[in-house]
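Every protein chain of the complex appears in place save one, which is left out.
Chain IDs A, B and C follow the sequence of writing; residue 1 opens each chain.
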Amino acid sequence: MRKIGILTSGGDAPGMNAAIRAVVRIAHYHNIQVIGFERGWEGLINNSSRELDPRSVSGILQLGGTILYTSRSSEFEHEEGIRKAAVNIGLNDIEGLVVIGGNGSMKGALALSKETSSRIIGIPTTIDNDVSGTDETVGFDTAVNTAVIEVDKIRDTAVSHDRIFIVEVMGRNRGFLASMVGFTVGAEIILVPEVRFEVEDICSAIKENASKGKRSGIIVAAEGIGDTRALAKHIEEHTGTEVRLSILGYAQRGGSPTARSRYLANRFGNEAVRLLANGEGNKVVCLQNSKITSIDLAESCQATKPLNLKLLDLAKILAI
Amino acid sequence: MRKIGILTSGGDAPGMNAAIRAVVRIAHYHNIQVIGFERGWEGLINNSSRELDPRSVSGILQLGGTILYTSRSSEFEHEEGIRKAAVNIGLNDIEGLVVIGGNGSMKGALALSKETSSRIIGIPTTIDNDVSGTDETVGFDTAVNTAVIEVDKIRDTAVSHDRIFIVEVMGRNRGFLASMVGFTVGAEIILVPEVRFEVEDICSAIKENASKGKRSGIIVAAEGIGDTRALAKHIEEHTGTEVRLSILGYAQRGGSPTARSRYLANRFGNEAVRLLANGEGNKVVCLQNSKITSIDLAESCQATKPLNLKLLDLAKILAI
Amino acid sequence: MRKIGILTSGGDAPGMNAAIRAVVRIAHYHNIQVIGFERGWEGLINNSSRELDPRSVSGILQLGGTILYTSRSSEFEHEEGIRKAAVNIGLNDIEGLVVIGGNGSMKGALALSKETSSRIIGIPTTIDNDVSGTDETVGFDTAVNTAVIEVDKIRDTAVSHDRIFIVEVMGRNRGFLASMVGFTVGAEIILVPEVRFEVEDICSAIKENASKGKRSGIIVAAEGIGDTRALAKHIEEHTGTEVRLSILGYAQRGGSPTARSRYLANRFGNEAVRLLANGEGNKVVCLQNSKITSIDLAESCQATKPLNLKLLDLAKILAI
Partner (left out) sequence: MRKIGILTSGGDAPGMNAAIRAVVRIAHYHNIQVIGFERGWEGLINNSSRELDPRSVSGILQLGGTILYTSRSSEFEHEEGIRKAAVNIGLNDIEGLVVIGGNGSMKGALALSKETSSRIIGIPTTIDNDVSGTDETVGFDTAVNTAVIEVDKIRDTAVSHDRIFIVEVMGRNRGFLASMVGFTVGAEIILVPEVRFEVEDICSAIKENASKGKRSGIIVAAEGIGDTRALAKHIEEHTGTEVRLSILGYAQRGGSPTARSRYLANRFGNEAVRLLANGEGNKVVCLQNSKITSIDLAESCQATKPLNLKLLDLAKILAI
């Protein structure tokens, strides 16, 4: 392996820069040249790239966002775009490609792998934590902590005003972020797309809490559960309690990565280059039971990562 | 002066607890007893109170929210509620009353002052910074910094995705928070209710920035300007740039107060008790040109605090 | 099991309060009464305690420190103190005891277990991460992140001044904290007690970095390596580079716990009560390869937890 490409794709996540730095420096250690493609698949399609050496990734470890930029490319959703990308990989003598991104990016990588002989390794990097095969993705721990700090502040107001707050967190159509945030802020109720719920049960729970002397409360809801604004209104009308909605926005995707997100980025970056140097490809690097390993790209794309529902049961007991 | 009351009213703000602590401890120094009324005017109306001594305000200086709770009392908007409050003041031998809150609370204090001989002092405490007479309110600096930290994170995503973000901050019908946040995050555009704007001008400015090579940008908008969701959609359609909206929520009102918010709370609390001990009343303590002073409650309630529009001009030049 | 005791002992760590809350609420769920002993072993020896119910642990999840206070008891180091504690356990009908603390506290728990029939469960809670049997202790992740945020700030000055900084972190006689902090801040050099080093090699590495154009650098050193002040002086004299020392102090032990520290506290608290309710005792709850489990107290006390030295090798390559 003499030359590899690297790109970041899909929604940005804290730790993407740390992963880029790790890949570039580990590759340098293995005497492998690194070409950075800009704006995800777009950079491959348009052949927009620059060489990256250990100095060009100095001082980025702690920065949010991605120095390679990212995008959701519509062209790459069609076969023609994918073929253009494959052609450019060939023209640039790219023998291996590291794709840093989430679930959608892994699917893109799988599609591309069928059109190129270049070996592809995915580094799962998303605040949604929804990449199958890995217990945790780069960026997830940072987003959880960002949300936890916000909810801690919102609880100040909830308690001072005897109010119920619904806090909507990100996570697309999955509940990983919501369940971990809810579990660690002591939310009275946690709502995720994976678990059906009845609004009446929520109202009953709130009334019961009130009867026990709990005058305020936090409901953490995943964005994937649907219209939280309507939910807030419904609860307010049916419980007689003031309910406020706070939608935690894009700040969840930015900011300096936590130590754990940096740790994963470093380990994943190292494993990605090790696999490529070993002649392996079409895999996703993973954390499984605290060990760094990898699974087939195809396998990761087909499976649906299960959510630990026991955490929700425990959360309920802890919020007595 | 042997006995005073204290309450927090309206929306909570970081530093309310610091102000309570300051009033209680300074009063203790002057041998004045302090009664804390709970949930704002409601506590006065229902005579729900407890005595506060130096130990009962230990460890609260750095906490968001208010240990006295707060509310927006509908009963206090009517004369009967105000009279009930005045009667309870008399029954409790409350010779002075410290009202901690924002603009609305100062108006409530003024109304109450006409029904009681007890002397009232307001401590302006709101993230909106809209209390007339004081250059700055307790909590404003904290909310500004909370929002700035959020926008710094959002910029990571804006830059990585070549996107325009509209960040909506609080401030009710005024632009103090938005203009200070926009000025200190380097926002390309700042929108406040005090300044009329044309959506077309915003679109032109964004196109011009794009032509200069600026592919991303931050628009900081006060909640008072109206429907930011519609604005985002309009700009996206008329510029061809991706526009995202992030509404910074209730976290702006919570959290540990900054040093400056604590500083003001300490100084205001001291001045409030000093005035009462001197036999003065019906005033709002103020910061004017870095000096602690006070103005008449009526004067503060009648005037509209001007927004420094020059800051917006300077912000525009700095975001070249 | 009808009644258990709980105490926090040794150095405080972020997440102790979260662990107390979890134990109390899970015990309530199992209809077990909880008695909190104050100031660690001292509370057992002096029989200074209070009952804890779900409401008495409200609002403490996010607080640093410990509401039960803690201490290093000299009396408990002698057999007489331990016997007094055992007698009080009997007099209070305490059938189980949850000991929240670090390595030293687990050793104390083991000693106590030989004098009482009450079942003891340890919850490993220390920023040193040195309790054998568990991959991670409550508080470790928080301390790592606190230190990482500090070092990120110090790097601003290091880069601006072309200086080498030695940052001394805590960890007692072990290098867990230093190695994880160094790994995640991108430290050029990491010094831990577990690995012998020659000062000359450090000086050579710094000179080599300078020759590659790296004008600044961060050395993360565990407090257990010895006199960092002398080290700084030596390096300055032998390399001609300005070297500054910054000793990160007690702030590493305080502050609001991170999501991960809260997660562990919740899970550990649940497991501790589950074990007691099952009639098990004299164990330490653990995290092993992401699973919650437990090992014998005696086993945990005898073994020495190994430090992952491969992390240090990888850190070296990443800091090229």
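Keep in mind that, in the parts below, a contact is a pair of C-beta atoms (placed from the backbone, for glycine too) under 8 Å apart; a residue touches a chain by one contact, two chains touch by 3 or more.
From a predicted model like this one, the values you see are computed outputs, not experimental measurements.
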Missing chain: touched chains present in the view: B, C
Touch criterion as defined above, residue of B:33, B:266, B:282 or B:300 at the omitted chain: B:266
Residue among C:33, C:49 or C:70 that touches the chain left out of view: C:70
Which of B:103, B:118, B:258 or B:294 contacts the chain that the document leaves out: B:258
Omitted-chain contact residue, chosen from B:16, B:32, B:111 or B:185: B:185
Residues of subunit C (touch criterion as defined above) contacting the omitted chain: 8, 11-12, 14, 16, 39, 63-66, 69-71, 146, 150, 152-157, 159-162, 165, 244-251, 253-255
Missing-partner contacts on subunit B, residue numbers: 21-22, 25-26, 28-29, 54-55, 59, 61-62, 135, 141, 144-145, 148-149, 152, 155, 159, 180-181, 183-186, 213, 256, 258-260, 262-263, 266-267, 270, 289-291, 314, 317-318, 320
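Note that in this section only the chains that are shown with their structure count from here on.
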Contacts common to subunit B and subunit C (chain labels): A
Closest chain to the centre of mass proxy, which here is the mean CA position: A
For subunit B paired with subunit C, centre-to-centre distance based on mean C-alpha positions, whole Å: 40
Distance between chain centroids, defined by C-alpha means - subunit A, subunit B (Å): 35
Residues of subunit C whose C-beta touches two or more other chains: none
